[in-house]
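This part shows chain A:
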Amino acid sequence: MGLALIVLIAAPLVAGLLSLGTRTRRSMEWLQCAHAAVLLAMMSMVVMDVAEGSVITVGILLRADALSAFMDLMLAFVGATGLLYALGYMGEEVTRGHVLHRRYKRFFCLFNLYLFAMLLAANVDNIALMWIAIEGSTLSAALLIGFEKTKAALEAGWKYIILSFVGIALALFGTVLTYYASEHVLGVSMEALRWEELYRVASDLNPTALKLAFVFVLIGYGTKAGVAPMHTWLPDAHGEAPTPVSAMLSGLMLNLALYAVLRFKSIVDRTVGVDFTGPILLVLGLLSITIAAIFLLVQRDYKRLFAYSSIEHVGIALVGFGVGGPVGIFGGLFHMLNHALAKSTAFYAAGMVLLRRGHKTIERVTGLVRQMPLVGGSMILAALALAGMPPFGLFVSEVLIATEAYGQRPWVAYALLGLLAVAFSTLLYQVSRMALGEPMEEDIPVTDRTRRFTTSALVVNLAAMGYAGTHMPGFLRGLFIPMTRFFGVIVEIP
Partner candidate 1 sequence: MGVIHPDIASQMVDLCAALLLLTCFAIVAQRRLSACVDLFALQSVFLAVTAALVAFLTGIHHIYIAALLTVIIKVIVIPRILKKVIERLNVTRELVLNVNIPPSLLICGALVILAFYITQPIISLGFLLTKDSLAIALAIVLIGFFTMIARKKAVTQVVGFMVMENGLFLGATAAAYGMPLIVELGVFFDVLVAGLIIGIFTHRLQDTFDSVDTSKLTELKE
Partner candidate 2 sequence: MIESAVIVLGQAVAALLVSPFIVGLIRKVKARLQCRRGAGVIQPYYDLLKLFRKDVVVSTNTSWIFTATPYILFASTLMASLLVPIFLSKVPLNFAGDVITVVYLLALGTFFLMLAGLDAGSAFGGMGSSREAIVASLTEPAMILSIFAVGLTAGSTNLSTIVHKTALLQDIVTDPPPHLMAFVALFIVTLAETGRVPVDNPATHLELTMIHEAMVLEYSGRYLALVEWASALKLLLFLTLLSNIFAPWGIATEAEPARMALGVLVWLAKVSGLAVVIGVIESMFAKLRLFRVTDLLGVAFILSLLAVVFFYILRV
């Protein structure tokens, strides 16, 4: 199984390097499709194995436990559909002559490296190496965001770089502090950085040091996760990046950053107890939902719209982890999964609208359902899912989180439900304006070659979204139960 894990992580790296060597668009398409296939295959092997209850380790470097496997699941799946979508989207840009083949190749190279960095971060068994990997993903993301050489893209890229570099630096300081604390127990060595060891000795670590460390890590990785008030780069970046990249940012990077926070949370909780991290996460989470809910209302740009909705959902997940408890933790994790699917779907649809309308202004977009039934329909469905409507999973996770919250602090539940209602109204107000009615503008056709890829990506994502919301297959069960146990609680899944 170790091999599968290695291949899973290495595949994007290889594909990225190969893609620089591709001559034609067709060869690129073959390459990336193969890449996607490999990702899915390896991921399923890893997930299946971990779901059995085993922990995959490769030397002292790689370690895939339930949480990592959960990340792999999302990264590989959304990554694969993202690759398909990107093939369509960037291919269209090429056909329209907006992008030369040289930059087309560079894009995919960066895109794959980005995936590679994230997969590495999710599976590496070392707090410092994880930091390095996440920094790597930040760097590649920075170049991807600034990929389109417009003023706006440049500005967004610059803001992203500065803010997330600062954040990542703070995260490093937190890592150093953790090391500083752990090396007193484990000695100056690699061991002092390994998750496994840290969990083992967590109870003997110095509480204050870990508290400080957690603050730095939370601020640091929180910046990348788009937690308010560190979220400010997020709408700009999502708005200006090429749409496949926006999808990856929302669907994957936020979750990855959350993953890092969770890893540290689990250590700190073991050391100082839940009552320390809980309130911080709660407050930041509620703040994020508030900010997002309000800014959704004043949006004029539909990509930024979905960006703010991402902030909202990160906030909801944080609230879930903040209230803790079996149901809360499960809710948070389940929320991450479903949000990844729903949000990538939403961005795929948004990207199609952008391609076929050529602008991002909400006011000027109407009658999508009439003009492009699939895109409009999937946008509505994704928006409903994001607004927390059954039969999609976000409804389940939100109710679960509210339930747990009400048990511990009723005011949190009230605040959460109220804010969710506002966010619901504001998001659906904007989306229904776009989806319904008579189309005002004529539509710029896209080539069938493009449509083939984008449609398949959309459909696969939609299917996954519906499935994950209504039914939990055995392997997910096999992941969720150990994950919650990992936070010291056990959720009963019938």
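Candidate entries met the following condition: all candidates are chains of the complex that A comes from, given by their letters.
Going forward, a residue touches a chain if its C-beta (ideal position, glycine included) is under 8 Å from a C-beta of that chain, and two chains touch if they have at least 3 such contacts; residues count from 1.
Quick caveat: nothing in here was measured; it's all calculated off a predicted structure.
For chain A, the touching candidate in this complex is 1, chosen from 1 or 2. Residues of chain A that touch candidate 1 in their complex: 126, 128-129, 132, 135-136, 139, 142-143, 146, 149, 151-152, 154-159, 161-162, 165-166, 169-170, 172-173, 176-177, 179-181, 183-184, 188-190, 193, 206, 208-209, 212, 235-236, 239-240, 295, 298-299.
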